[in-house]
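Apart from one protein chain that is not included, each protein chain of the complex appears where it belongs.
Labels for the chains are A, B and C, by order of writing; each one numbers its residues from 1.
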Amino acid sequence: MNRFRPLGIAVVGTGRMGADHVRRIDRVISGARVTAVVDIDAERAEAVAAGVDGCTAHTDPAAAMAAADVDAVLVASPGPAHEAALLTAFEHDLPVLCEKPLTPDAASALRVMEAEAALGHRRVQVGFMRRYDTEYVRLKALLETGRLGRPLMLHNRHRNVASPPFFTSSMLISDSVAHEVDATRWLLGHEITAVTVLRPTRSAGAPEGLRDPQFVVLETDGGALSDVEIFVNCGFGYQVQAEVVCELGTARIGDGHALVTTMAGRWGGTVAQDWTERFAQAYDDEVQAWVDTTRRGEVTGPSTWDGYAAAAVCEAGVRALEDGRRVAVDLVERPPLYR
Amino acid sequence: MNRFRPLGIAVVGTGRMGADHVRRIDRVISGARVTAVVDIDAERAEAVAAGVDGCTAHTDPAAAMAAADVDAVLVASPGPAHEAALLTAFEHDLPVLCEKPLTPDAASALRVMEAEAALGHRRVQVGFMRRYDTEYVRLKALLETGRLGRPLMLHNRHRNVASPPFFTSSMLISDSVAHEVDATRWLLGHEITAVTVLRPTRSAGAPEGLRDPQFVVLETDGGALSDVEIFVNCGFGYQVQAEVVCELGTARIGDGHALVTTMAGRWGGTVAQDWTERFAQAYDDEVQAWVDTTRRGEVTGPSTWDGYAAAAVCEAGVRALEDGRRVAVDLVERPPLYR
Amino acid sequence: MNRFRPLGIAVVGTGRMGADHVRRIDRVISGARVTAVVDIDAERAEAVAAGVDGCTAHTDPAAAMAAADVDAVLVASPGPAHEAALLTAFEHDLPVLCEKPLTPDAASALRVMEAEAALGHRRVQVGFMRRYDTEYVRLKALLETGRLGRPLMLHNRHRNVASPPFFTSSMLISDSVAHEVDATRWLLGHEITAVTVLRPTRSAGAPEGLRDPQFVVLETDGGALSDVEIFVNCGFGYQVQAEVVCELGTARIGDGHALVTTMAGRWGGTVAQDWTERFAQAYDDEVQAWVDTTRRGEVTGPSTWDGYAAAAVCEAGVRALEDGRRVAVDLVERPPLYR
Partner (left out) sequence: MNRFRPLGIAVVGTGRMGADHVRRIDRVISGARVTAVVDIDAERAEAVAAGVDGCTAHTDPAAAMAAADVDAVLVASPGPAHEAALLTAFEHDLPVLCEKPLTPDAASALRVMEAEAALGHRRVQVGFMRRYDTEYVRLKALLETGRLGRPLMLHNRHRNVASPPFFTSSMLISDSVAHEVDATRWLLGHEITAVTVLRPTRSAGAPEGLRDPQFVVLETDGGALSDVEIFVNCGFGYQVQAEVVCELGTARIGDGHALVTTMAGRWGGTVAQDWTERFAQAYDDEVQAWVDTTRRGEVTGPSTWDGYAAAAVCEAGVRALEDGRRVAVDLVERPPLYR
């Protein structure tokens, strides 16, 4: 693959998640473009393709994957359609980012795994996106240093404002707790060996018939225990929290202040060491905003007037430092262009 | 400008900041590419250009700006070189993102402003990147709702681990406090009318001759007061904090837990309302990681085995929910490909 | 009982806990004094009594309780001795503060309860002291307002630096989790109907043979679930945390910032409304320190010099306010008495 050429991606499925990925690749991601979209709803596929330069619309994944400008596939169709899409991608030996779940049940997942193993190399990245969240990444990195000792317990909280209308009691496990299942396996490096689900009082806020909240206990082959509060109609907000309790301390994320550790008589977190760490996002957003407005022929953001005013104030400030007294700032009248 | 064509950018100055912007546009920013770099050091320009597809190297900004594939200019050269670069860009009527300071003094800034005003339209976005930081953006948005009443005071803290060797006492004002000067003007919507600089004890950690820390008081034409602690050799970390005290409450950023407000007998912050808010960065990073590894011919991240294991655990979990008892999880042996 | 006369208390048991209660009643508590101490170790009883004015030493609880100046009994002997002490107190119809556990098993506790019920009125306050902790009290009060809706789950963490040498695996339940058993019953107002104990990996920090940590699930007749992490050799500190998850929000204590609630899209806590709330403890400690030092014939704390210096600075401050400029402070030379 030409390292300079953008990666051509076929997005399979253009529902909420698929359409969001199309937007992301088109507007946010560097080095890639959407060259094809696939949906059984041809109209929806056409509508999405129309917004992206050089993007074709398809109803058949195989047709899209056969296109010359398709280098990789992003599968965002409903779970039951994943197996077929994955097997087709394997036929073309295309790399795939497959939204979770890989497939809806273990038997089909096993078939996919056997097909990939037959290729002899990995082709699939599954969409367990918590592994890419900054806080989870830092938590994992901390655990790997071994400074906290071995993990003994993992306490998870997973709360949603409200569940969608089609949600069933078992989807709290298969759709929601699925994230904690992967997070548990990934953070601890253990396989899960048994599951228990406890059922506290149903919240008055849960739709009729929905067993919400639930409390899940996961046992692992490493001996660590992982418990999950899943509460999908908590009403107050979306919260995903995790605390790992290790032999020498604990580490917690999701409370709104990054990674907090408790160890050796102290609790706390780290302080950034420079601006590239503290303001990385701001620099990226600044330049992206400039590129986006410039492509639209607009100029926004801090103006020349702002630059001038800052220069005038700093000049006065330097004099104030040198003279040890209050220095007044004199600005010219603000030109009409900057009002 | 073709909305589908990437924006061609000439980056003027390839020192630490310029090179970082080249990397950013090449790897992170969507919809743009670096088509030219400029540096008085020809070798450095060549070296940077070599890493970017279709990028030319120049020693003269004017030559770069005259190139057909240059649509916009990013100025990251030293401050004294900004005026000439900006005036040249104005000759070509090119949009410019100019790193702060606009120019090193008020007189030259005024000349630039007059030249832009003569064009009759804005061409410059100045690089006051705090205006793009999520926390500052939220603070500004909160102030604009008026829910806290009018701002009365702004307390700023700006701390660096250590200052670079060339730093002088007046650079604490013109280089560092310059950020708070703009943040004060932007957050409060007031112009600054006077400056006082107080000089507490020099820290033993400050290089000889450097007056560090300093405490700056900015008065504004809106009557609000802004004070700035600037301490560029604090040793422990990089911290940028701001607290706006308003008639009805306060709002604070930079403490490591996003925006914290105090109002009507309560302190606290907001809880995300859904995963698109809480995990926006994780989704972007996930897809960018997939695109980057795929372009390198690699497959990383959660594997098909992880997808299979999650499916098997969730199946067991659903049975555990239905049966009200502990259910063991059975996994096939892990294939060699996934070990 | 004369409302002006101090309450005369017999303390039964003068081990670590009993001796601490003697100190507390003698030095901290208002309106009470220790008139008798009891210990099977006569020497220890004598030693403790010697430090308290008008306190007699006994080896037999019955003898102490028969004394004329004994109005009430504090039982702090080992658990197995509680039943006999309580029954003796009932014979004298004396009020009792009985350290937890009431008795070591349900059968003996039942006998005590039947004896008290035969008296026809309550005589015993059991030493579940979490009900008196400011944070627990606030949590309970918040739950009772009903603003969070019904409680669904209670997550408890109970961590000790290290367990004493005699600690056994079952004592993690009967000695440590006993606190969470009472806290669960008290906070939720439910009785506990079933217990499950899960056993994660033993920590390398646990003494040989000790099953530490454990994870306990308590089911209640109100349908709420209470889980308890008990980890008595965590090494890093003593932590007692509780989070109640209700239908409309959560409330958490023990994290080092008082009661934190999450509700309706916001997390946070309350701000004190005046100094009697914020500084109540400081006023008490100030006066107690003055009483204690004065009784020892000493004078400490802020001196007349401190009062004078504050007056001089405030005078200068008022002039600075009126004149709008910096005002120097002139102090007389500090007299030798205040150096």
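Just so it is clear, a residue touches a chain if its C-beta (ideal position, glycine included) is under 8 Å from a C-beta of that chain, and two chains touch if they have at least 3 such contacts.
Keep in mind it's a predicted model, so treat the numbers as computed, not measured.
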Among C:A81, C:C98, C:L143 or C:A251, contact with the omitted chain is made only by C:C98
I'm checking contacts with the chain that's been left out. Which of C:E46, C:D69 or C:D133 qualifies? C:D133
Candidates C:D41, C:D60, C:E144 or C:D285 - the one touching the absent chain: C:D285
Contact residues on chain A toward the hidden chain run 260, 262, 265-271, 273
Mind pulling the chain B residues that touch the left-out chain? 149-150, 152-153, 155, 198, 200-201, 203-205, 213, 215, 217, 219, 222-225, 227, 229, 231, 234-237, 239, 245, 247-250, 256, 262-267
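Going forward, only the chains that are shown with their structure count from here on.
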Can you figure out the chain closest to the middle, judged by Cα centres? A
Does the chain A and chain C pair touch with the same residues on each side or with different residues, judged by whether over half of the numbers are shared? same
Pair of chains whose C-beta contact count is the highest in the structure: A-B
What is the chain whose Cα centre is as far as it gets from that of chain C? B
Taking each chain's mean CA coordinate, chain B and chain C are separated, in whole Å, by 49
Inter-chain centre distance, chain A versus chain B - centres from mean C-alpha coordinates, in Å: 20
Centroid of chain A to centroid of chain C, CA atoms only: how many Å? 45
Can you pull out the residues of chain C that are in contact with at least two other chains? 262, 265-267
